[in-house]
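Omission of a single protein chain aside, the complex is shown with its protein chains in their original locations.
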Amino acid sequence: MITPGFLYLAGALFLFLAINNKIKYIISFLITTGALIITFYLTPGYSLEINFLNYTLIPFRVDDISKLTGLIFTLSGLAAVFYSINISSRSNLQLIFLFIGSSLTVVFTGDLFILYIFWELMEISSSFLIITVSDLTKKTGYYFFLMQAVGGLSLLWGVFLNHSATGSLSLNAIEAGIPFFMIAVGIKLAFIGLHTWMPQTYSKVPFYVTVVLSIYTTKVGVYVMYRLLSGINILAYAGLISALFGIVMALRQNQVRKLLSYSIITQVGYMIIGISIGSAAGITGAFFHLINHILYKTVLFMVAGVVIYTTGKENLEDLGILGSKLPITSLATLVAFMAISGVPFFNGYMSKTIIKEALQEPVLIWGLNLMSFGTSLMFLKFIYYAFFQNSNINLNRKPTISMQLGLGFLTIIMLLIGINPFLLENLTNIDVDINYFDIKLMLSGIQPFLWSVIVFILLKKYLVKEYRRFIYYDIYREMAKIFVKIGYKLSIYHNGKLSKYLLWATTTLIILLSLLI
Amino acid sequence: MELPYVVVIILFYLGIYTIIMNKNLIKIVVGVNIVESSLILLLILISFKLGGTAPILDRKYELVVDPIPQALALTAIVIGGSLIAVMLALVIKIYKRYGTLNVDEIRKLRG
Amino acid sequence: MESAVWIILLPLLTAFFLGIFKLYSDKLFYSLVIVSMVIYLYLLILVINDSYPPKVYSIGNWGLLGINLMVDSFSAMFLLIIAILFITVIIFSLNYIKVNKHKFIILTYVMIAGIAGMVLTADLFNLYVFLEVSSMSSYALTAIKKTDKSIESSFKYLIMSTFGSFFILLATILTYYLTGTLNMAEISLEFKSVPFMIKSTIMFFFIFGYGIKIGLVPLHAWMPDSYEASPIPYNVLSSGLVMKSAIYALIRLLYVIFGVEFLTESGILNIGVFWGVLTFIIAHTLAYQQSNLNRLLGYSSIAQIGYITIGLFLGNEKGLIGGSFHILNHGIMKGTLFLVLGIFYYSLKADEIEDIQGLGYKFPVLSFTFVVAALAIVGLPPFNGFISKWLIIEAAIEAGFFYAAFFILVGTFLSLTYYLKVIIKLYTKTEKKTLIEKPDLSLKLPTFFLGSLCILFGIVPSLPLSLINNIPKFLLNNSEYIRILLGG
Amino acid sequence: MTGGKVVIYVILNMLMIFLLFTAFFAVFTKNLLNSIITLAIFSAILIVIFVILQAPDAALAEAVIGAGLTLTFFVITINKTKDWQNE
């Protein structure tokens, strides 16, 4: 059996052969659908072992959760690749393939070594994607890469600590180094305080890159969190705080993609809570939510992309174009909005319900309600700009067919899952035992949404106000400044005087010798 | 301790002191020369045995000094001589390019 | 084991013959360079293949009375670096060097002979002599561009290096004085009865003297200067071979003469590890400040030496393997970086960070090679630098040096900051139209060769590791080494 | 020790002291030419010491290389760098 990840990686190499567009399409189509089909027919329980250095590594291991994640990853990979295939250059497409391939390998790995390697490969490929894709994103890419590198290195340090404590590289035996795993995962998840890379990256890079990045980066974090850190209850509160922070920040944005990226922080909060509970239901809920979230957030980013592509602008005011001139896109927006707000009969509802049912503590349940409320509030803002505001912007060009295909494809899947929530359960043989269409559940699911509509209508003038100025303080930039300052001081000491250098040498000798006495 | 060894140590560190302290390039080379000489002197002192004769055995001698350090000393002398030649050539070049013999003023390379 | 002595003699003979041929015929000159290079490669492979179990070759057939050469896995690993770097650099510089080309090649051959001598010899004074041979040609190669800066840097290098050599010579003399012999094995046996204080003083003199040539941090100041001012092919050899031969000699002395028990007892292992950490932290911080790429790479070399020092001073098996592997890897990675930079300099006279802006689009494959080597040297997977760093960190944790292991990761991050800066500059578009002298295939091929090794050794590290895995046997357990050297 | 040996011993020690004096003078004098000439004297004393210490080979080598050639090199250098008068 072959990993779907390696198929993508091989695809990145095969793309060197793509001399014209036709071959490019054929290769991409074969790779993406091939990976989807392979993932679909994987049998849980399979694992492959190889020997490397002195370790026995497991580069490929399948179980229910990884198959589920792999399915959604390959599915959305198919959509994302076709969404961007016309716009992106060949080298960027290769990087996208590399990125998708390494995240798939992370999902199917069975040990920490391979996990780390492909974690880093993800980070490298995504950073180079950001750096090379446009002239405006160099600094963003720099920041992104460094931030992700900190995450990767703390993962590595955690791996080392765990390895020295347990003597094994297995994913199942995590005993030491948990704080470092937390930092690593936290950065990938854009956890509060570690999130600084996310809004600026997602809002600056070209829209198709945002689509690709938003599918994988945070979700791989969720998956790895499940593997390494599941069942740490305290983290549930942390996830709650992070999510509420995401809501507050999102409500202050006036740029579409910044709003969407802060909303990712909120949505990831659900998954953190689900995983932290540690019960089977919680984890299932988290992963179903992951799937749903990938679906609707990808659609929303694609919508933002269509707006940018057609108008060249990306402020919330420019969303007005959706209402009248882009029918398919508008429909998709509405569906995604309903889904993300947790309205029954849409897919967001089912996973939120599972998580809510799995919760025991009242604080968390109320927090979850608050999160749903905030989410729908911020997307009401989105909808308000899209449909209730008059705009007279014209289309510069029409969206390409491949874009609309990708968009429509995901929307249909979303609707399918929403109408028949048991689809996912049947697909993955996980039984949650919840009747989604119970009236009580549906009522409690729709309550936050209704409240948010009321609140939005009442407080409209505060919510749609533009917060152009708000305090932006980034502690990491301050640290970098200190580093540069120290380096400058040090380089001043290298003033080219030979006698000074010789003096250093002699002093070193003295220090060495005085260690003897 | 015998005086010659003390002299060797003093010479060694006198040379090092010159290399560190002196601002004049030629003086630095003088310091290098002194250190070299002190090390050669040390080698010869090591080889010496009281009452020994030079290691040229045209007859049978009672006590012959150690030939190995003397051979090493020869090697060291030659290496030192070539080092000093290269150094002086560089000093001349530096003087032609920088117009100074002050070691603190040859500092185009820094940072 | 006849071929061991040829490893030293062939470059020397070639250099001498080249010195004569240079006067008469250019054609003969180049054909001799090529022929001797090919034969040399063959010889190196022969010796490397035959390195386990170690072999002894006695010069003049004097046995223990004279000078002995010894080939074990450690020296074989070093010969492998020579084989990889020397051949590529010679091919590269045949086209690259424009001024004083003959002298450059002759001096390079002499330098290789010196380094091979340092690597193979098992005699203390002989080590000093060959050290001087290699350093002498290094001074010359540093000054070979004859610009103001190269003269200045050569002088600084000369004075500081001589300063270190004095202490090496002093320690050598004292060792002879104490033991009455210069053969490393016999010294090691005799040293068992020497008082602790004297032994450790001698050891510190050795460490200090070689430390200057290695470039550990407060002793490093000459090094970036020499990188900035010397021709780029020499920089490859300097970072790959000259520095490394010094640390090779130091490690050989410490582990063989003094023995690992003494090293543990005297605490030098702790000092060495701490020193390595200090070295790479400061060097990384300084490297960020540089605007000249040669200097930047120079500081990066110093930093990598810090990692190597940590690995080799850990005193356990994995550390030695990791450190040795990193010596090999760093030679390859830094060689690639310098050769790419060399091509940039050759075609556009670009060696400042500002000048290379936009070259990623003009030389796509070369820039890709640069990126690969840069990521490898930072220590990101799946390249070779990652494997050796992994080994070093694992060894550090095993030996209980948690702080060193942690700081290696910090250092990885710091090195990413400045390499990423360069890479981003490389891929920033610019309007500037610059005159391009097209680089030849003979310049590109060696570069790609080294670059592909970066990837190859990262994915299949077992290729070099099968050689390197034998190293600790004869370093950690010096009685084995001594037994073979004494002819047992 | 016999009488002759004592004399040689005394001479050796005196030469050592001289050696120190010349070295110090060579280092601390302001005039470079003086310094170089003192260095020649330094080498000369060293030669005598080598002879006393039964090392004729080293003495010869020091004579021709240390005293002879090096001195010549120094003189050439000083000649080429004319400003040796003002430190």
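Labels for the chains are A, B, C and D, by order of writing; each one numbers its residues from 1.
In the analysis below, a residue touches a chain if its C-beta (ideal position, glycine included) is under 8 Å from a C-beta of that chain, and two chains touch if they have at least 3 such contacts.
One rule holds for everything that comes next: contacts and distances are computed from a predicted model.
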{"item": "Omitted chain, identified by the protein name its UniProt record gives, among \"Acyl-CoA dehydrogenase\", \"NADH-quinone oxidoreductase subunit B\", \"Multicomponent Na+:H+ antiporter subunit B\" or \"THIF-type NAD/FAD binding fold domain-containing protein\"", "value": "\"Multicomponent Na+:H+ antiporter subunit B\""}
{"item": "Left-out chain, listing which of the shown chains it touches", "value": "A, B, C, D"}
{"item": "Residue among C:54, C:117 or C:215 that touches the chain left out of view", "value": "C:117"}
{"item": "Touch with the omitted chain, as defined above, among C:70, C:106 or C:269", "value": "C:106"}
{"item": "Residue of C:33, C:48, C:115 or C:144 in touch with the missing chain, whole complex considered", "value": "C:144"}
{"item": "Hidden partner chain, residues of chain B it touches", "value": "1-2, 5-6, 9-10, 12-13, 16-17, 20-21, 54-58, 64, 66-68, 70-72, 74-75, 78-79, 82-83, 85-86, 88-90, 92-93, 95-96"}
{"item": "On chain C, residues whose C-beta touches the chain left out of the figure", "value": "2, 5, 9, 12-13, 15-17, 19-20, 23, 57-62, 65-67, 100, 103, 106-107, 110, 113-114, 117, 121, 123, 125-126, 129-130, 132-133, 136-137, 139-140, 143-144, 146, 174, 177-182, 190, 194-195, 197-198, 201"}
{"item": "Contact set of chain A toward the excluded chain (per top definition)", "value": "503, 506-507, 509-510, 513-514"}
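In this section, only the chains that are shown with their structure count from here on.
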{"item": "Centre distance in Å when chain A and chain B are each reduced to the mean of their C-alpha atoms", "value": "67"}
{"item": "Touching two or more other chains - residue numbers and ranges from chain C", "value": "155-156, 159, 163, 224-225, 289-290"}
{"item": "Set of chain A residues in contact with two or more other chains", "value": "491, 494, 496, 498, 502"}
{"item": "Complex contacts: residues of chain B adjacent to chain D", "value": "3-4, 7, 10-11, 14, 17-18, 22, 24, 26-27, 29-31, 33-34, 37, 40-41, 43-45, 47-48, 50-56, 65, 70-71, 73-74, 77-78, 80-81, 84-85, 88, 91-92, 95-96, 101"}
{"item": "Touching residues (chain side chain C, partner chain B) in the complex", "value": "125, 129, 132, 136, 139-140, 143, 148-149, 151-156, 158-159, 162-163, 166, 169-170, 173, 176-177, 182, 224-225, 228-229, 289-290, 295"}
{"item": "Chain B residues touching chain A - in the complex, by the definition given at the top", "value": "16, 19-21, 23, 103-104, 106-111"}
